[in-house]
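All protein chains but one are shown at their positions in the complex.
== chain A ==
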Amino acid sequence: MDFQVVILAGGFSSNLVPLVSKEVPKALLPVANRPVLSYVLDLLESNNLKDLIVVVEGEDAALKVGGWISSACVDRLHVEVAAVAENIGTAGALRAIAHHLTAKDILIVSGDIVSDIPPGAVAATHRRHDAVVTVMLCAQPVSGPSESGGSSGKDKTKKPACEDIVGLDSWKQFLLYIAKGTEIKKDTRVNKSILCAAGKMELRSDLMDSHIYAFKRSVLQEVLDQKPAFRSLKQDVLPYLVRTQLRSDVSSDQNNVEENGNGKDNMQNNEVVLSQILSNASLPSFHQVYESGLDSRKTHKCCVYIADESKIFVRLNSIQAFMDVNRDVIGDANHLSGYSFSAHHNIVHPSAELGSKTTVGPHCMLGEGSQVGDKCSVKRSVIGRHCRIGSNVKIVNSVVMDHATIGDGCSIQGSVICSNAQLQERATLRDCQVEAGYIVCAGGEHKGETFARR
């Protein structure tokens, strides 16, 4: 279909700091004991996209990600990993791999999404309108563990009310305006010419940009070349394209070339008639109307695809999101996890050992080879592989990664225990994050703390 897929897997994201480390780049953070990248790869594979480019920030991270992919996806996918310098932003990353992009259109997928929205839909919309960029919008996720009833975290999950503000035309096909909700303080500017041309604009705050884009390659590369200051796709390139859709600089060169080519042709007249017939046949978008109104104006289209509300979409971009994703994949969105659930709606690996009088509730997951002592209680939590958990331990709404050791009598609520971390006896954690390899002393009571070696 002449599409190339680029997965922007990021590097060591700063807002996930205690969770990610030198050993675990963001793309390999476990969600239900699988790296988050695997969800993206699965989604793409199920859509028959098997030729992928994964862009990772930093050589080390690239090596790690590459190593994981080669072990996990060999024989299934044709994946190439590109390492780019750190902190050059998404636009910079694309600039760095621009010479590898050859297809007509590029599908750019963020590497940290857990979703079941078919990316084909974006591509199809993109093609149908012959757009310069197509953005997938999806409903704002319900953040925080509110619906799962966890008492923890409620106070700290007050996110900004709206993440993105998007303006759509009346048919909900074109993107007229986009801004990050946090950037807008009191007032904002809306391009008047776009508003006039479209006639009507619907501003919505209940949709958010899902970081799945389809770009026309030529345009994307042109913008990246012309605007070296652009760092981020979402914050620079996309708003730029949306802003300039009625006074397009980007695709103009190409059109001129085409027109010149036509001019040489003897069949020029026919060509004109041909294009006229074709354009007259369809309902003109406001772009065309605008173009025809003012001669020598070039426009380009920025389209949107609005995902169905029943589809699941979560981005792993904060610690809270990490908790939410883990909870959802084991709970509501369990078809994404790829595991088969037991009758109790949980997954306990056959090699896991449970002590006597230990209960594992629904929406839980117990990884391979983990040992749980006597009289423990595990609720709505994910426990990784080869963890050793003592007796009388209570784990609620938490994520415990591989090889963690938890001493007797610990109580863990709404926390993340990274791999190889150790909790000594009777430690009580609530809304805490424990860095990989960290040792929490015995008997301490902690609330909302981050344990990391300075």
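We take it that a contact is a pair of C-beta atoms (placed from the backbone, for glycine too) under 8 Å apart; a residue touches a chain by one contact, two chains touch by 3 or more; residues count from 1.
Keep this in mind: contacts and distances are computed from a predicted model.
A.B. asks: Between "EF-hand domain-containing protein", "Translation initiation factor eIF2B subunit delta", "serine C-palmitoyltransferase" or "Oil body-associated protein 2A", which matches the UniProt record of the unshown chain?
C.D. replies: UniProt protein name of the non-displayed chain: "Translation initiation factor eIF2B subunit delta".
A.B. asks: Taking the full complex into account, find the residue in A:Val79, A:Ile194 or A:Ile406 that is in contact with the omitted chain.
C.D. replies: Result: among the candidates, A:Val79 touches the missing chain.
A.B. asks: Given the contact definition stated above, which residue among A:Ala124, A:Ile439 or A:Ala452 touches the chain not shown here?
C.D. replies: Going through A:Ala124, A:Ile439 or A:Ala452 one by one, A:Ala124 is the residue touching the chain not shown.
A.B. asks: Would you mind spotting which of A:Gly66, A:Gly331, A:Gly361 or A:Gly448 touches the chain that isn't drawn?
C.D. replies: A:Gly66
A.B. asks: Touching residues of chain A against the unshown chain: what are they?
C.D. replies: Interface residues of chain A facing the absent chain: 1-3, 47-51, 53, 62, 66-67, 69-70, 73-83, 97, 99-100, 102, 104, 118-121, 123-125, 127-130, 170, 267, 270, 273-274, 277-278, 280-284, 292, 305, 308.
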